[in-house]
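Got a structure here, written out as structure tokens. Questions coming.
Apart from one protein chain that is not included, each protein chain of the complex appears where it belongs.
Think of it as A, B and C in the order they're written, each chain with its own count starting at 1.
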Amino acid sequence: MSSRSEAAAPLRAAAPERRLRYVEALNEAVAQEMARDPRVFIFGLDVDDHKGIQGSTVGLQQRFGRDRVFNTPLSEDAMTGVAIGAAMAGMRPIHVHIRMDFLMLCMNQLVNMAAKAHYMYGGAVKVPLVVRSMIGKSWGQGAQHSQGLHAMFMHVPGLKVVAPSNAHDAKGCLIAAIRDDNPVIFVEHRLLYGTEAAVPEVPYATPFGQARIMGRGDDITIVGISNMAVECLRARELLSAAGIAAEIIDPISLVPLDIETIAASARRTGRLLVVDNAWMTCGASAEIVARVLERLGTRALQSVGRMGFAPTTCPTTPALEREFYPNPATIAERAHLLVRPDAPAWRPAAEDAALAYQLQFRGPF
Amino acid sequence: MSSRSEAAAPLRAAAPERRLRYVEALNEAVAQEMARDPRVFIFGLDVDDHKGIQGSTVGLQQRFGRDRVFNTPLSEDAMTGVAIGAAMAGMRPIHVHIRMDFLMLCMNQLVNMAAKAHYMYGGAVKVPLVVRSMIGKSWGQGAQHSQGLHAMFMHVPGLKVVAPSNAHDAKGCLIAAIRDDNPVIFVEHRLLYGTEAAVPEVPYATPFGQARIMGRGDDITIVGISNMAVECLRARELLSAAGIAAEIIDPISLVPLDIETIAASARRTGRLLVVDNAWMTCGASAEIVARVLERLGTRALQSVGRMGFAPTTCPTTPALEREFYPNPATIAERAHLLVRPDAPAWRPAAEDAALAYQLQFRGPF
Amino acid sequence: MAPQGDVPLQGNVDVDAGTLERLYRGLRRIRRVEEEVARLYPSDKIKSPVHLSIGQEAIAVGVCDPLRADDVVAPTYRGHAAYLAKGGDLNGMMAELYGKVGGCARGKGGSMHLIGMERFILGASAVVGTTIPLALGFALALKREGKGRIAVAFFGDGATEEGVFYESLNFAALHRLPLLFVCENNFFAIHTPLEKRWATDRLCERVATYDIPTTKISDGDVIKIHAWTTESAAALRTGAGPRFLECHAWRWREHVGPGEDYDAGYRARADLAAWQQNDPVERIGGRIAAPVRAAVDAAIEREIADAVAFAEASPFPDAEELTAHVFAE
Partner (left out) sequence: MAPQGDVPLQGNVDVDAGTLERLYRGLRRIRRVEEEVARLYPSDKIKSPVHLSIGQEAIAVGVCDPLRADDVVAPTYRGHAAYLAKGGDLNGMMAELYGKVGGCARGKGGSMHLIGMERFILGASAVVGTTIPLALGFALALKREGKGRIAVAFFGDGATEEGVFYESLNFAALHRLPLLFVCENNFFAIHTPLEKRWATDRLCERVATYDIPTTKISDGDVIKIHAWTTESAAALRTGAGPRFLECHAWRWREHVGPGEDYDAGYRARADLAAWQQNDPVERIGGRIAAPVRAAVDAAIEREIADAVAFAEASPFPDAEELTAHVFAE
């Protein structure tokens, strides 16, 4: 699980697992589904250029042709309508956006049409649509290239929302999203693109509504969304040095949300911390905290907490951006406070916090 | 407070209070501010036609001229940009939308520009903008004319959000919004337009971030948002028949949110129910529940609950629309369950529930 | 100046007797259905706001008659006419207006969200302009399918002010999609006249700059509309790119609801009178032999009576329907 514990892990007898980067996993998911199902197509700004959405669409046009892999004008609103119309006609579009922030240009189509069509028309149409959208972070992305806006989509009935935190789930979720008969908002964090995980070559669908416990522990339940799942795992390492065993849960899909797994864990540990890659107000973290407490009763838990973006616009300068996001050290510190409210204040040592960044999640999946 | 208790209220010695309908209060607020401040202007689809946004803009063009009161093309996105640009130039625009659902067409301008400009430009510009938006309900408004989407705006730092529930606060909040140097999303519920309250003629600003306790009680704290505040008052009447004293709180402004008043009340009553005119997932109700429990600690409350739109698209047929919204009877039933979880199930009698609809909030303000 | 790409109509277009009768039946049927809706309205049996097309029927009928059954149309919230003209089920429409489970959207959509996928009628939207790009997406699928099917997007003059309209024109032309753009220009968006919304009325000329051939028909002549569609549809089936039609029309009644509102003062009753002079129902009806016309009329009345009876008899949806269809299974 961690760089440290791994060193001690027993060698496996099985064949060496195949490892892929997150972008490669996305690419493979699309390629396999396009090969399987001629109705699948992928389009959006920059999908067919030489950079191919950081590699996630590279080679697809050569393989599947210009009719099924194509660039568009800068017209997010109409292009989303095109995707919805094509989906209603029986095709299975994947619409790619290099920043989630740009979804604000097609909210009308997503909220007023995609989310509602199946219901509003009494079941007469389906909208099997995947909207891939990237969250930016670091190096001056700033106010308009960094937003995690999944809460807005979670708010509206009729949309599914998934935010896989590793290459394995990226492939499985994208395949599941493509096969799903509903619009799925697919959230990809830019900093995850380079991360590797074991990714089986055979196509597989990661079921929505099933959270993954990424690390067991009895002292506190920490839910991490999107790349915050990874940051939470790092925090877990730091906490273990302080003798605190944190259970880390990656919900993977936010709609549907596997509240059972989260609530069961929180009931056992008695403490819940939700760490989101987004603002907290009316965010996924508010929803998870409220839903767990409604379900378990307030008295079931000793303490709850939320972390997310600072309640401010994202600044470009690294001096402030650093303070904008939760990180392993601040997560560990907060968890420590929830577990030992009366203990003296504790922070992980700076060098441990730095070391934590070497950790990558390696399963089990 | 209620039609019943009112009959017994002592006659006042003071001059009879002036009563206005909600739309008249809005109209007066705009007229007074336009007279006071030449930078104020109001525009949007249908503001200058004979219906004048249900009366709320009638007469303004005659009085202030076509330069300051004008209709627009159907171009929500650009018109919002126009409002923001004019605001940056020092004007104080009021942009009117006859349905909140249409804000989905200008989310880019509201979220990526209006909310962020002051911060992203290091304080160099201000965006004193009011966005009036109406929530529809009843009589077949359906999927795309009924949404209360305030949670999406609450989510984004830099936007203020207010949802006055009566004519008095409508006037005061609109004046405050016009004078505010920030973008304010102003939420108006269609069914409130005809309701009357005491509205002083003199201009006054209702301070944001100050909730109002609309009715005192010791057994449960019920927070009602927008017209749900009125429904909650009706539920309070019904509950009082069952011997339950509910404290009803209207937050009035959602950003900033007066969490102190809500938390203090909930701490005293030990129970919190939040009733929103919106979906619950990642909604204002989730936020209020989470924030109160973070603040007080989970153990401080015996029970919490949320009510809002059914987790579905809004249907047109009254047979289903009826089930879509919380109403005084369902609110009372839920509150009863939270207060007396072990008592036999209770529902208000149908005729009492019908009678409750005669109730209007009459202050104190 | 004639805009580039303009498609002029031949001087004297006309149609054969069979077509004439179909056109009459189509016009009269829409007129009478909507009059019936208006008549029923005060009874409170209709459960959603209605945007009547009375006076504008020629566009839907002229465009839909030449279409193949498997062609696709995307109507607007003012969509009764297009729904009916494309063969939408009248029972399903009436029950939908009644909010009954027998409605084409099971009572969940109402008048603004009619749908008839079995007749390739896309669902309408209450948000102006929203369905234009949907029709584009459908047309993209039809192009890939390669069976010569085409799509039609209907929209009002107001919708052409929304940015999505231009984005859609560009994409349709870029991909040479088999799509007819049909603008129903009734001069008003709710109560606001064109002068307050359009910088100029050079719409066709503008659309032509996308290399989309355009035509403007200002007299509401159903025969001309029919001829344009016949010719355009044939061209599109063999791979010609999209085409654009602007049709002037007059909405006889108020924007929403069953009545008239000339007393409101935003437009003149004299204009109504001029358009009524030219009423296509009467003009085409006058060219049909009286007994034939009487038989058509009678059949329409029976169909309407049946539809009303169907709607009355259909139950309201059960409470469980509330949460059905949020997600497709």
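Some observations on this one:
As a convention for this text, a contact is a pair of C-beta atoms (placed from the backbone, for glycine too) under 8 Å apart; a residue touches a chain by one contact, two chains touch by 3 or more.
What you see is a predicted model, and the numbers here were worked out from it, not measured in a lab.
Though it is not drawn, the left-out chain touches A, B, C in the full complex. Touch with the chain omitted from the figure is made, among B:31, B:45, B:79 or B:232, by B:79. Residue-wise, the contact with the chain that is not shown comes from B:112, picked out of B:56, B:112 or B:253. Here the missing chain is touched by one residue of A:38, A:65, A:311 or A:341, and it is A:311. Within subunit A, the residues in touch with the undisplayed chain are 45-46, 49-51, 70-78, 101-102, 104-105, 139-145, 310-313, 315-320, 323-324.
Touching the omitted chain from subunit B are residues 67, 72-73, 75, 77-91, 93, 108-109, 112-113, 117-128, 157-158, 160, 181-182. Counting over the whole complex, subunit C has residues 1, 4, 161-167, 169-174, 196-200, 202-203, 205-206, 209-212 touching the chain that is not drawn.
By definition in this document, only the chains that are shown with their structure count from here on.
Farthest chain from subunit C, judged by C-alpha centroids: A. Averaged C-alpha coordinates put the centre of subunit B at 37 Å from the centre of subunit C.
Each of residues 77, 108, 112, 119-120, 157-158 in subunit A touches at least two other chains.
Among the residues of subunit C, those touching two or more other chains are numbered 103, 107-109, 113, 125, 127, 163, 326.
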